[in-house]
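A protein chain is absent from this complex, but the other protein chains hold their places.
On to subunit A.
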Amino acid sequence: MMMIFGKPAPLLFGQLLLGIINGSFYAMLSLGLAIIFGLLNVINFAHGALFMVGAFVTWGLLHYLGIGYWPALVVAPVMVGAFGLLIERTLIRFTYKLDILYGLLLTFGLALVLEGLFTNGFGSSGVSYNGPDILSGTLDLGFMYLPVYRAFVVVAAIVICFAVWFTIEKTSLGALLRAATENPALVQSFGVNVPRLISLTFAGGVALAGLAGVLAAPLYSVNPGMGTSLINTVFAVVVIGGMGSIGGAILTGFGLGIIQGFTEVFYPAASSVVVFAVMAVVLLARPAGLFGRVA
């Protein structure tokens, strides 16, 4: 067997692939965060909790209404997005004119409330959700067995990331969004309803968290803490990528997933902190992040 750095090569290939899979979750979650921060200037700490809500909604759709995985891919993000709209209209919009910390504290509190409610309702071990049968097998890649569902997640994540990036950077809607955040008064004077545009942007970012939740439901145990364990890493991804940079969030998400995957082979104890080590190094060299615009 071929060895690389004292580890069997197939193991490393496997890790590379797993890194990309985990990276796709980081990318999807940090994408929503980057949009909300980049366009609204809100540091949405509730993003992880909303990801968890997405997973629970997916489970609830099947459990209570018999709605399966494929419809849930659409229904759950819409529901979570609608919930996002609600909290934006009733809570978050009051923080736009305040210091950025108020939004952070508000969303942090919101995350705790959501997590507490779900813990009381469903317990801490969570509930179990199985993905669609058609994606249930494994592929023999020679160096490892790859669950079909995970391959599907990577493809889905790449499609979603590209679609979102394309919408924001290359379409007229995206141009409008970016203009509205640069100079709301001017855009408003063209007859655009800027507050509604902002609400919908927030809802869209939240819906992305919900969508990631649907994709995660069959992979992990659906439990109230599932968002919290990811959100710290995802924040680091956003910071490394450059706060608010969409492309940066996507590329960094995948990159860090891969770095973490290799750390798990060579020095597992560091795998939960390697992301923050990278963050420290990057911020020392480029304070605005890898793809961030210097303010």
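What we mean here is this: a contact is a pair of C-beta atoms (placed from the backbone, for glycine too) under 8 Å apart; a residue touches a chain by one contact, two chains touch by 3 or more; residues count from 1.
In this text, contacts and distances are computed from a predicted model.
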Looking at what's absent rather than what's present, what does UniProt name the missing chain, "ABC transporter substrate-binding protein", "Acyl-CoA dehydrogenase", "(R)-methylmalonyl-CoA mutase, catalytic subunit" or "Electron transfer flavoprotein subunit beta"?
"ABC transporter substrate-binding protein"
Touch with the missing chain holds, among A:Thr138, A:Thr171 or A:Ser189, for A:Thr138
Pick out which of A:Leu62, A:Leu85 or A:Val265 touches the chain that's been left out of the picture.
A:Val265
Per the definition of touch given earlier, which of A:Gly38, A:Gly60 or A:Gly126 contacts the omitted chain?
A:Gly126
Among A:Pro132, A:Gly225 or A:Gly247, which residue is in touch with the absent chain?
A:Gly225
Take the complete complex as the reference. Which residues in subunit A touch the chain that isn't displayed?
8, 10-11, 14-15, 18, 21-22, 116, 119, 123-128, 130, 138, 144-145, 147, 149-150, 219-221, 223, 225-226, 229-230, 232, 261, 264-265, 268-269, 271-273
